[in-house]
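Only one protein chain is missing from this complex, and each of the others stays in its spot.
Presenting chain A:
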């Protein structure tokens, strides 16, 4: 009994899973509504921004803004899942491994299901602003062509995000190739970095002709091609439309093909390579667990286990790698574009703390061991923060050094590090209570970017909100640093450490109290539904 299977059952399955995930769970519904609000906000802002050139009746502005804006959308779909959101893996490809489905059917279905979601809808509405602009400039025919363009653009966005995250997940899954994956990720970021620098440097000189010429080039790449075809009709270059359509379709087809390759390996290869390290060790169990300097106590055991987990768990490792890259490239790009990288410092510091936002979700049901052994909340929270800080503080030091070098002012090192540490401490103070109140289960898939079904985007937005809050709370210190610039060189580091420590102590105290009261509830929250 093998009938023809289309894409529609996959979409219905996805929607059904989302709805069931929400049923009877008010906190999830709240998160979902929050996510919907953010998506709506993004859609409205995006629509109105893309509609501006049309309202201003400027073909020149439109020819700059539309391809570049479209390219920004595609890049956003590429990078945001990697850094913040994760991918909604409610339809885990591995679950379909045993069903008699052709690869083509499966990919079409998964692709259609990926399109059925808030982010895709928001993107579509936002890019509809381009149709508005083109309609004002070139009439209904051009608008029709642009409408086809934005639909293709949406397909491109979703295909890019799926293909890249799936490829990364496959690469990071097997322990053998993790180093390779780390390098390729770094290379990718390294390729984006200089590009971004060039773009920002160009934008800084505010030479509109340069922007327009960049935009003309982008319009011929897959990033901008689908978003520029309506304009071509409006500008009387209709001959370009078929070529650009071809570019877009080829890009989408190539991405889908790439995705189908990695999905296939994800379906069969979940067992992973069990590198059986046969060389038996003669060291004692406690010595094997503890790092050399760790105290032989409960605290030492917790810290050592966490440190090993940050590296051995693919999800956590992906988190560390993306943060380390972000922490290096954000200051570079912003230091080039603006004279004061101060805002970035705070941003990087808070971003570091975000890794702990769902720290118990990483553990999943394994956290039960800490409950049955009766670990007090304060020890648990402090140990986890210390383990994370051991990875993070050297990175922050590297960021501070980088900023000092970039601004050609080595004396700024101490003050910048102070700001970073303050922001990190405040970020931890905000994130730790959140990690207990808003913990959520991660699915039992080996995909480090996978999120559980239901309100996946909303959880990403919640962390964004924390990021904002962290920046706001750190702002006073930033202002002090700005107004006392000469003195800040000297007091920056101690003042920053004090500010961060205060933030951490308040937040971790609240978190420890909550943990003592809510251990079983926390365990239930991080247990994946089976």
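Note that a residue touches a chain if its C-beta (ideal position, glycine included) is under 8 Å from a C-beta of that chain, and two chains touch if they have at least 3 such contacts; residues count from 1.
As a convention for this text, contacts and distances are computed from a predicted model.
This figure omits one chain of the complex; the name its UniProt record holds, of "Cytochrome aa3 subunit 2", "ABC transporter ATP-binding protein", "Putative tricarboxylic transport membrane protein" or "Glutamyl-tRNA(Gln) amidotransferase subunit A", is "ABC transporter ATP-binding protein". When the omitted chain is restored, the residue from A:78, A:142, A:290 or A:467 that touches it is A:290. Set against the missing chain, the residues A:370, A:474 or A:514 yield one that touches it, A:370. Per the touch definition above, the residue from A:298, A:378 or A:437 contacting the chain not shown is A:298.
Summarising the interface, chain A meets the missing chain with residues 24, 272, 274, 276-282, 284-290, 296-298, 300-302, 304-305, 308-309, 312-313, 363-366, 368-375, 519-521, 523-524, 530.
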